[in-house]
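The complex is shown incomplete by one protein chain, all other protein chains being positioned as in the whole.
Chain IDs A and B follow the sequence of writing; residue 1 opens each chain.
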Amino acid sequence: MSYIIEIENLSKDYEVGFWKKKKVRALDDLTLNVEAGQIFGFLGGNGAGKTTTIKILMSLMFPTTGTARILGSDISDFKMHSRIGYCPENPYFYDYLKARELMNYFGELFGFDAAKRNRKTEELLTKVGLDEKDWNKQLRKFSKGMLQRVGLAQSLINEPEIVFLDEPMSGLDPIGRREIRELIAELREQGTTVFMSTHILSDIEALCDNVAILRGGKLAATGNLHELLTDSGEKQSFEITIKGGAAENLKDSIAGIAGAIFAAKPNGANINVLDENDIEKVLHATREAGGSLVSVQPVRQSLEEFFVKQTE
Amino acid sequence: MANPNAVSGASTFKIISTIARNTFREAVRDRVLYNLVIFVLLITASAIFLGELTAGHEARTIVNLGLGAMLVFGAFISIFVGVSLVSKEIERRTIYAIFSKPIGRGEFIVGKYLGLCLTLLVNVLVMGIGVSLAILAVGGGSLALTIWGAIALLYLELAILTAVAILFSSFSSPALSALLTFFVFIIGNFTQSLKDFALTIGSSSGKLFFDVLYIILPNLSFYSFRTNAAHGELPSAALLGGAFLYAMVYIGILLTVTILIFKRRNFK
Partner (left out) sequence: MNKNFRQIVFSIALIAGGFALIFALSNFLERHISTLPKGFEDEDLSVQGANLKNYSLGFEGLLADWYWMKALQYLGKKFLDSKEDVSLENLTPLNPRLLYPYLDNATTLDPKFISVYEYGAVVLPAIDKEQAIKLTEKGIRDNPNNWRLRHYLGFIYWRLGNYQKAAEVYEEGAKITGAPLFMRQMAAKMNSDGGSRETARAIYRQMFEESEDRQTRENAALRLLRLDFLDEQEIIQKSLDDFKRKNNRCANNWREIMPFLQAAKIPDAQKIRVDNQANLIDRSGAAYLLNKEICRAELDAARTKIPLE
């Protein structure tokens, strides 16, 4: 399997200070490969080097050392950009243009004819959930969330094979986030590779197949999200949710099970056990106490726990 | 990795013209430019009344004042819009979405430059028509037509100035760029004096210095035909042709240097 994005030993120094003498390393020897057809999560705290990496990939900046290839072409070959899309962080566009005009302008830059530009504009603005009444409004009147939607729409205008999304959820309300999440999932189904940077972990958990975690410009971890979380040496546990019954009785009978944790809830309780065999014991005790079972769930280590551990 | 859906992308010409038209659209939607043009038209109109004071030389006064105002305000647009042309895109990060499309940095610079030239052309045409009408209003007759030779040269001067502005803005801040461009505008109009000065200088190193300065700085005095225009003269074909070629070559050099610098820029 060949890689669709290949990053080799990429480093970037920023020159700071008045005389540009001092150097700050923003990205340090990053090597990363991404396979086609997946949603790749690019994680890291503020200043970890996510945006720097994406800007280098987009040829907006030049690496101090190292190389990278997208779709087999070196990143300096801007003709390759006809096959990719990019939505910058907190996107900002020509505010004197209307949403429709902006889409039309970008379509023209790709050489689309008027009919195709119109079709793609309407299709994409609908898809990102921009209200039709806003299509002919100047972008200077747009909210942050609306700009984010326009940014996503323009990144998809050329039906890209890979789309790079830098913090695509920022500025969106909860409903907007869910809509964009669905849109990104849909892209994968259509075969588009999505490379998204974010620090919102729930989005990663819900969407990503593979992730890379950056810390201080260095790669801290990379791999399949599921494997990263389960293979990290942490024991799996199970959460049992109980409704009704005499909580005090139940608590006493569970106290005998090794490693079990009891948490009372209004009209019920949550019980955590470490061993699968202990589930039966809990269920038995529940019936004795007059309660009923609501659910049994395996609990893996949360991404948040993992992330905090990686970036500490 | 062949892809049946691969987009071939637009031709360089198409990209440049698209960027140029968008730059023009930006200018058209900017109210500042209208104000400037209206101001020039007002000055020209005021010349009609001023002309009465010059005892029968109304048309001459209108040409001197009108073309003078055109140059000053045209230079104002060239300098201030010219230096913000690219820097504004970087500052507002609109450039990110542009360069993630299959667009070269050279295409972008040339497109932006031509867009502003188109804007200037429309401005100069509107102002020129205003001056012509004012001349006709005071019975200046053929002068309304003959000033267009001087206007053509004036436009070429503005085109050079815009290229100077865009060059400076490719490596320095907008404020500094505007200042430097203004200096070039002033010195450029005095370069003929530089040359004459070099002739009267004794030391050979001093002469070389002024000679080099003379070649590097644009000689904008080639484009100053306003006083002659007030006398109803037309520039010779040799002057027009030579001035046109000079402008093209000089702008070509400036844009080449600009692109060379711009290609190496990081957008933080």
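One rule holds in what follows: contacts are C-beta pairs under 8 Å (C-beta built on N, C-alpha and C of every residue); 3 or more make two chains touch, one makes a residue touch a chain.
For clarity, every value in this text was computed on a predicted model and none was experimentally measured.
Asks: For the unseen chain, which displayed partners does it touch in the full complex?
Replies: B
Asks: Tell me which residue among B:118, B:136, B:213 or B:253 touches the hidden chain in the full complex.
Replies: B:253
Asks: Which candidate, B:22, B:44, B:169 or B:224, sits in contact with the chain we can't see?
Replies: B:224
Asks: Please identify, in ascending order, the residues of subunit B that touch the omitted chain?
Replies: 192-193, 195-197, 200, 214-216, 219, 221-222, 224-225, 227-228, 231, 233, 235-236, 238-239, 242-243, 245-246, 249-250, 252-253, 256-257, 260, 263
In the analysis below, only the chains that are shown with their structure count from here on.
Asks: Would you mind pulling out the distance in Å between where the CA atoms of subunit A average out and where those of subunit B do?
Replies: 48
Asks: Per the contact definition, I'd like the list of subunit A residues that touch subunit B in the complex.
Replies: Against subunit B, subunit A makes touches at 2, 4, 14, 55, 58-62, 71-72, 78-86, 88, 91-94, 96-97, 105-106, 108-111, 151, 154-155, 158-159, 161, 164.
Asks: Show which residues of subunit B lie in contact with subunit A when the two form their complex.
Replies: It is residues 1, 3, 5-11, 14-15, 18-19, 22, 25-26, 29-30, 92-104, 264, 266-268 of subunit B that touch subunit A.
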